[in-house]
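Every protein chain but one is kept in place in this view of the complex.
And then subunit A:
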Amino acid sequence: MTLVDKISLELGAQEPWPKDVKFFQPHEVEQVLLPDNANCLATQAFLKMCQLPYIVEPRPNAEAMSPTLKVPFIKAGRFVIAELEGIVQFVNGKGITLTEPLDSDQKSNMRAYMSLIHSVLEMAELYICWVDDETYNEVTTARNGSVYPWPLNHIQNRNKRSQVIKKLKTLGWYNKKLEDVYSEVETCCESLQTRLDGKRFFFEHGPTELDALVFGHLFTILTTPLPRSDLANIVRNYPSLIDLVKRIEKEYFKKAAQQ
């Protein structure tokens, strides 16, 4: 983040949360892919936990519109802020926070788990979508290309795939086998379950952005139909995580739907 961006965030902080905040994401039904959907859902969960109102605006070019070229992003007045971490920071600037009662040890603990989810679950989702041939051919090409006309859809799929593969290569995920990916996910869920330790949320006092992020990823993995259901089956082995996901869904999403 450049200095200018930081200053603009600081300045934006002084204004209250505007009423017409728009939440931009790709089309949920026909376009969005597993990792993007997880991040969008996590951010929505966070905003709901903070009880901040927003309007969802699905756009086919949401990714290109985002200042970081990643979904989701919000538009609050003059400010455009992308991704969960940026939005959390922006919301904190307005004096709204979910991590007030945490001491600095717990905060850094929370950040460590969040980066674990980004570096394991998100990578595994990217791997399944773009590297695994079966999923790529059956699901990813159709969905990612759905918003482009022929022959741009094929070109765009190829470009995006090579971008993702480049990213996975630098992070050492491309050369992994499917079994390695699954075992990474298992280890990740294992450690999350240990941290949760039967509590309602990861921290005693209530939900935090970590809960939002875990909910976003696990809920998406559990509910997205894919040719390979292995990922969902792994997650199902961790009942306390499933309970957390159900709890958050009931508390923040079902309630909103009923209203």
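Just so we're on the same page, a contact is a pair of C-beta atoms (placed from the backbone, for glycine too) under 8 Å apart; a residue touches a chain by one contact, two chains touch by 3 or more; residues count from 1.
Everything that follows uses one rule, which is that contacts and distances are computed from a predicted model.
The subunit not displayed here is recorded in UniProt as "POTRA domain-containing protein", chosen from "Brix domain-containing protein", "Ribonuclease kappa-B", "POTRA domain-containing protein" or "Anaphase-promoting complex subunit 11". Within the complete assembly, A:L152 is the residue of A:V56, A:A112, A:L152 or A:L171 that touches the hidden chain.
Considering the whole complex, the residue from A:V80, A:L196 or A:L231 that touches the absent chain is A:V80. Contact between subunit A and the absent chain runs through residues 4-5, 8, 59-61, 63-65, 67, 75, 80, 148-150, 152, 155-156.
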